[in-house]
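Note that one protein chain of the assembly has been removed; the remaining protein chains are unaltered in position.
After this line comes chain A, so read on.
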Amino acid sequence: MVDFGAEIATRTLPLAGAHGGSSVARLELAAPAERISLRVAAADVAALSAALGVDLPTEPKTSASANGRTAMWLGPDEWLVIADGPGEIGSGLMAEAAKASVPHSAADVSHRNTAILVSGPGAAATINTGCPQDLSLAAFPVGACSRTIFGKVEIVLLRTAEDVFRVEVWRSFSTYAFGLLAEGAGDAAL
């Protein structure tokens, strides 16, 4: 039998090697991270919060971070939880969610999404190239998050600092999102 070398397929990360940005906005690729899409009824939120070690926010457009996890409010019964610490993409979040003995739905979407970090004084202007939301600090403070639209693709936007945003996008749309962000970064510098 022919030996094809490694038994395990080598993964090419989405956007591997992509670079872009301008004098006012830097575009960077976020490290691979573990993510789950979580659905749970209001009555059982506390049990899931305890299991995951982060309080699931219940106010619209808010997020919460604790123990290396960030939980983002997407809808009245829907959250995106990201383990943003270093470590392997495994089933850590899935296993912990499963410990909660209440009805819920957790789907591992670690490889469905990738993230682009947009930082710099022109970060908000760069994202507003394709996103209709008000990104002023009054309307979208640090820690605010929202599922929204960017050009033709859906993104989840999280403001991690005054001039830093995390753009979560489906991997198959990431080339488009990165391309439009690169154009936006150029325009923001004009």
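Definition applied: a residue touches a chain if its C-beta (ideal position, glycine included) is under 8 Å from a C-beta of that chain, and two chains touch if they have at least 3 such contacts; residues count from 1.
Here is the rule we go by: contacts and distances are computed from a predicted model.
Its record in UniProt calls the unshown chain "Sarcosine oxidase subunit delta family protein", which is the match among "ABC transporter permease", "Sarcosine oxidase subunit delta family protein", "Carrier domain-containing protein" or "Spermidine/putrescine import ATP-binding protein PotA". Here the missing chain is touched by one residue of A:Ser65, A:Gln133 or A:Thr160, and it is A:Gln133. When the omitted chain is restored, the residue from A:Leu27, A:Leu74 or A:Ala97 that touches it is A:Leu74.
The hidden chain makes contact, of the residues A:Ser22, A:Ser146 or A:Ser174, with A:Ser146.
For chain A, the list of residues touching the undisplayed chain reads 60-61, 74-76, 78, 132-133, 146-149, 154.
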